[in-house]
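Every protein chain but one is kept in place in this view of the complex.
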Amino acid sequence: MSVTFTEDKLKKAQEIILRYPEGRQKSALLPILHLAQEQFGWLSSETMDYVAGLLSITPVEVYEVATFYTMFHLEPVGKHVIEYCRTGPCCTMGGEEVFSHLKTKLGIKANETTSDGLFTLKEVECLAACGWGPCFQIREKYFMHLTNQKVDDIIEELSK
Amino acid sequence: MANNIKILTEHINTPGIETFEVYRKTGGYNAVEKAIKKMSPDEIVEEVKKSGIRGRGGAGFPMGMKWSFLAKPEGVPRYLVCNADESEPGTFKDHYLMKSIPHLLIEGMIVSSYALGANKSFIYVRGELMYVVRILEKAIEEAKAAGFLGKNILGSGYDLELVVQPGGGAYICGEETALLESLEGKRGNPRNKPPFPAVKGLYQSPTVVNNVESIANTPWVINHGGDEYAKIGIGRSTGTKLISASGHIKNPGVYEITLGLPVDEFMNSDQYLGGVRDGHYLKAVVAGGSSVPILPAHLFYKTANGEDRLMSYESLSDGGFPTGTMLGSGGFIAMDETTCIVRNTWNFSRFYHHESCGQCSPCREGTGWMEKVLHRIEHGHGTMSDIDLLVDVSKKIEGNTICPLGDAAAWPVASAIRHFRDEFEWHIKHPNEATKPGAVFMGAEILA
């Protein structure tokens, strides 16, 4: 299975590469991995090899980076990836209860995907929204001031 | 000192302030005009030095001094990199500032880049805040269209390109050299220092890395002068500071305070946090982000000498580590009596274990070890010797690592044991009680 960016994404990738001084195109790696994840949902080794080709770097350099940063999914994920914050401030704001409710609601544990492939749950560290916690993130969107009720509503909405 | 000046957040609630138009109407980009048309780069550096502003990312290093260290060899580009990788638990001020009033940061970036002679500057935003990246990119487009960015800014011949770079989810990239590595498309492993970024930073060129809030202060400094800025605040803590408050308080959120504000007023007045939530009382405070030492309530309000504590770099660190803490990044976490300190310490410890880059041995192995021991204590399998073990391990990490993450991991553990040792002992002695859901040690002397 060959992996290629859509035309839009390819154009965007080329724009990104041009932002950096000459010979420093490796700087574009993180933004382009984000771009790849947007299109493919997760980063397979084929995707990473493709990105390596775009930037003329060795594949292992991409693997090293992709495995270092926690935002990159290295395995297939569900349609909605819920990344909830498990760090101290969110917990003091009531996070532990809300997220155990979330887990019961979805019937899965952290780092699992629901059997219908709709939701993947991921535990992450501080999302820099402590005072607005408990919070989670689905793609680029932040959901803050969560309560059990709000969690139910969000899941309901996304399940439609 | 009683002044209630708002340097960063004066217009933050103005509707539409995220657009160039509204921002410009409130006096935005005046600093760019003034700087580029009337001031030389050295004059700006001088003003920033005079202002006495200290780095707002956590270390509190004087910003003007950092700027003056920048090497300026001929023919080598210089870079300004804005550190917007805000990830310290308890801190969300930069997030708030960037999403609400993005042009303030852009304006600051322009004048700072001009002062440092940088023609390409970067804003490294943590990857989770991708929506903020879009906001900033839009603001940059607007500024460019208005002639404040790009080639030949305001006809001065000065060029500046701003690039917003998303991270990938790594707390360690908040460390400046790790950030530079990440910006170069590598793993966020902090570099060995020296050489410091001021000599060899991004792409091995001289680089200044500053926090969002620090940079956002520069337009005001240019508009009003460094001397005016230095008048605000107290002693060497000049200016205002954004405090992001979370935890068991009535009004969590981001506040801009004049440095030197009494802690009591900040904590209890309705203008600020409004006190602890009803029916509860304060047990402990983490005043500057999870990595600073935790303080029990009585030491938080008053120093060991019985003086009232103020929200300033000096007052909060009064007493050193035994009885003081740090202002850090301004991540203020208040905990009431329902908080289990052991659980909280374990939680922070897990964070540092998760975020250690794994490069140097004390941090890589030590953070994991501390987390495991704390996990054991929290879950009723601790032994008395574990407490001393934790103290010893934290000592062996502290100061022996490549970057300050080791210290940041060691301090919360060491300070929690220092101030709440009886709570740890209770956990170990009474595992059955301690592991009941919601069980909290209530025997400590707590002054509210």
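For this structure, a couple of remarks:
Per-chain residue numbering starts at 1, and chain names A and B are given in the order in which the chains are listed.
Basically, a contact is a pair of C-beta atoms (placed from the backbone, for glycine too) under 8 Å apart; a residue touches a chain by one contact, two chains touch by 3 or more.
Note that contacts and distances are computed from a predicted model.
Not shown: a single chain whose UniProt protein name, out of "Fe-S-binding domain-containing protein", "Carbohydrate ABC transporter permease", "Signal recognition particle receptor subunit beta, a GTPase" or "PH adaption potassium efflux system PhaE subunit", is "Fe-S-binding domain-containing protein". Which of A:Tyr20, A:Tyr50 or A:Phe68 touches the hidden chain is settled by the complete complex: it is A:Phe68. The missing chain, though absent from the display, is touched by one residue of B:Ser214, B:Ser317 or B:Thr367; that residue is B:Thr367. In the complete assembly, the contact with the undisplayed chain comes from A:Thr58, out of A:Thr58, A:Thr104 or A:Ser159.
As for the chain not pictured, it touches subunit A at residues 45, 58-61, 63-64, 67-68.
In the full complex, subunit B makes contact with the omitted chain through residues 170, 187, 192, 194, 353-362, 364-369, 372-373, 376, 389, 393, 395-397, 399-402.
By definition in this document, only the chains that are shown with their structure count from here on.
We define each chain's centre as the mean of its Cα atoms; on that basis subunit A and subunit B are separated by 24 Å. On the subunit A side of its complex with subunit B, the touching residues are 19-21, 24, 26-31, 33-34, 55, 57, 61, 64-66, 68-72, 83, 86-89, 91-93, 124-133, 137, 140-142. For subunit B in complex with subunit A, the touching residues are 77, 86-92, 94-95, 120, 126-131, 134, 161, 163, 165-171, 182-188, 203, 244-248, 252-254, 286, 290, 331, 333, 335, 339, 344, 347-348, 350-351, 354-355, 357.
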